[in-house]
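One protein chain omitted, others in place.
Chain naming follows the written order as A and B, and within any one chain the residues start at number 1.
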Amino acid sequence: MSEFLLLRHRNQGEEDIADLDAYIRLGGFQAFKKVVTEMSSKQVIDLVKNSGLRGRGGAGFPTGMKWSFLADRFPRYVVANSDESEPGTFKDREILERNPFQFLEGLMICAYAAQANVAYNYCRGEFWMLAQELHGKVAQLHERGLLGEGIFGSDFALQIHHHLGAGAYICGEESALLESIEGKLGQPRMKPPFPADRGLYQQPTVVNNTETLANVPLIIERGADWYRSIGVAKSCGPKIMCLSGHAKNPGNYEVPLGITFRELIFGLAGGIRADRGLKAILPSGASAPILPATDAVLDTPLTYEDVPRVGSQLGSASIILLDETVDVSWAALKTTRFFKHESCGKCTPCREGTYWMDRLLERINNGRGDPADANLLGEVAKQISGKCLCPLGDFSVSAVVSGLELFRDDFVQHVRSGNQTAEKLTG
Amino acid sequence: MSLRERYPAEIEAILARYPAGEKRSAVMPLIFMAQREQGFVAGEAIDEIAQLLDISSTQVASIVGYYTLFYANAGGMHRIQICTDLPCALRGADEFAEQVCENMGVKMGETTADGHFTVEAVMCLAACDKAPMFQVQSRNGLRYYERQSADDVNELVKELCASRDGRGETVSE
Partner (left out) sequence: MADFVKLKIDGQSVSVPEGTLIVDAAKRAGNDIPVFCYHPKMEPVGMCRMCLVEVGTPLRDRESAELQMDEHGDPQIQWMPKLQTACTVPVSAGMRVRTATENVTLARKDVVEFLLTSHPLDCPVCDKGGECPLQNLTMQHGTGKSRYLFDEKMQLQKRVPLGDLIFLDRERCIQCARCTRFQDELVGESVIGFDQRGRALQIVTFSDPGFDSHFSGNTTDICPVGALTTADFRFGARPWEMQHTPSICPHCAVGCNTHLNTRRSSLAGEHVIKRIMPRQNEKVNEIWLCDKGRFGHHFVGSPERLTVPLLRKDGHMIEKSWEHVLPLVAARLAAAGGAVAGLAGERLSNEDLFTFHTLVDGLGGGTMQWPGRMGGGDVVQHVGVAVGTDLAHLGADTVILVVASDLAEEAPLWWFKVRQAATKAGATSDKSRATLIVANARETKLDPFATHTVRYRYGDEVRTVLALTHSILGGDAGLAASVAEQYSTRVSEAARAIAAADNMIIIYGSEGLDFSGSSALAQACANLLISCGNLGSLGNGLLPVWPSNNTQGAWDVGVKPAGISVSEFTAAAEVVLLAGADPVGDGDALPDDAFVVVSELFSTESVRRADVVLPAQAYAERDGSFTSGDRRVQRFYPALPPRGQTLPDWKIFTRLTALLGLGAAAAGAGAVMQQIAAAIPHYTGITYERLAAVEQQWPDVGGRDSYYGGTAFENSAGLGVQTPTLAETGHFLQLGDVQSPPVESGDLLAVPVTLLYDRGSTLVRSEILHPRLPDPYVELNVADAQVANVASGDRVALCINGRTWELTARVSFRPPQGAALLPRGLGGPPLPRITPASLRKMAL
């Protein structure tokens, strides 16, 4: 892939495509115009289906198929999930900062396809300043007649509103996000029914990740075949990989799906900080199993179907690197603390289980653990999984279970050794 | 003065974002608004928001309690919220946080004696490639400070104390 399609698509030079004039001048909103003036909503949906675009928020669900599930009732809503809160994830933020109009254009095309006249962009509350700017950009689109009534002289009308979250990771789960917009506690709903049937205000709704939507104008512009030519068969298109932790050069890397861990980490990103050895990889933030830095793993392509073969998930591709100095039980305590803090509390296993695992890991890391604590930790984790109301519960045990399995010594070494890796843990 | 008296146009604009029968959706933006003056939302503000949206005070208070960025109690004028989640911690955030606390003479979670700063540890802020980092939540908004050192924090603290009423920039929605 010779160009960056998501982060700097219309600007391979120095232009600031976050400026509307520049964006338009470089061909922006032609896709939206084509959609509104020449295509039916069904045609748009079919095109996105054929492109093979999969959700970039973590689930990897085929986007076009999701759009086609909308129930035959109106009004409908489309919602952009810009609640980016997974540890190690910062790709949606960069899109919103550097290429906001491509994202907005994608949201607008999605709204047209869904025959929705109102779209919401749910931004995490910490993106407060970013949201202000986006609010201004939406106003500019209104001024240009790209939003509002009678767009391009058609009878399609569209408004985009921003809704600011207020610090709850669980609101990134689509049904909890909808509850949050409705002004209720941001807790996940029972499913079924699904948002395509009963979503925002119980109306048919599509919720898509920021990055997913940023792909959409590309597909309209250049077609499904072109899109499919990037990446590999079942995982096509460009993907932003967030590299963090002990990476030498942390940051967002836009690559075609299908490159391997090795190519990304050591090829593009220059390897590990201070050239230390790589011990483990968390490929999807805190939510997926830890992978050991074996050759088998490093040569695994970054696709939705290949990463599971070595025991984890591609998810949001928030790749956190742990070098050889890292104590995995400490890392597990960090991820567990995260889930304990973010658990909505609705269901027993997650609410009580994350709290319990946190206590156990705290004890283990503070050298006050019992020899049996590592075993107990594993059992508690098993007890949580498969029983929760939403995926967060299952996510919360991933690092713990895989950590115990692959790096058990890290957990048992602290027992009554007085070893205090976590003595300075803050919060 | 009530929210209605202070920000009538803004309240209208917020309500207009949501369908007519769904006023409750405006609770989060209104809580942000109410939080501007004192950095927390309690008592009369909660009652007023409840009245504006035809919901109960308990329902409003529930939302304030659920979300991390809403506060039911006063804190420092500026909340220095340092990310100590895994990716940042791998790049020294824990040590950074400890140093900041030491420099400011407080324990994590506490407020300085003059009431100006609260130092807190928070979860991932989507700035993992720019660690160590923190956000500052003040009356009127929230700003990121990235690739920070403990000395940078000392400078910022001086700056914030010196600016108009120690309040920092005024930004409204």
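Note that a contact is a pair of C-beta atoms (placed from the backbone, for glycine too) under 8 Å apart; a residue touches a chain by one contact, two chains touch by 3 or more.
Because the structure is predicted, anything quoted here is derived from the model rather than measured.
Asker: Among A:Pro75, A:Pro308 or A:Gly345, exactly one should touch the missing chain; which is it?
Answerer: A:Gly345
Asker: Could you pull out which residues of subunit A are in touch with the chain that's been left out?
Answerer: 168, 170, 185, 187, 190, 340-349, 351-356, 359, 376, 383, 386-389
Asker: By the contact definition given up top, give the residues of subunit B that touch the hidden chain.
Answerer: On the subunit B side, contact with the omitted chain comes from 46, 55-62, 65-66.
Going forward, only the chains that are shown with their structure count from here on.
Asker: Can you name the residues of subunit A that touch subunit B in the complex?
Answerer: Checking each residue of subunit A against subunit B gives 84-90, 92-93, 118, 124-129, 132, 135, 161, 163-169, 180-186, 201, 242-246, 250-252, 282, 286, 318, 320-322, 326, 331, 334-335, 338, 341-342, 424-427.
Asker: Which bits of subunit B are touching subunit A when the two form their complex?
Answerer: 17-19, 22-29, 31-32, 53, 55, 62-63, 66-70, 82, 84-87, 89-91, 94-95, 97-98, 101, 108-109, 120-131, 135, 141-144, 171, 173
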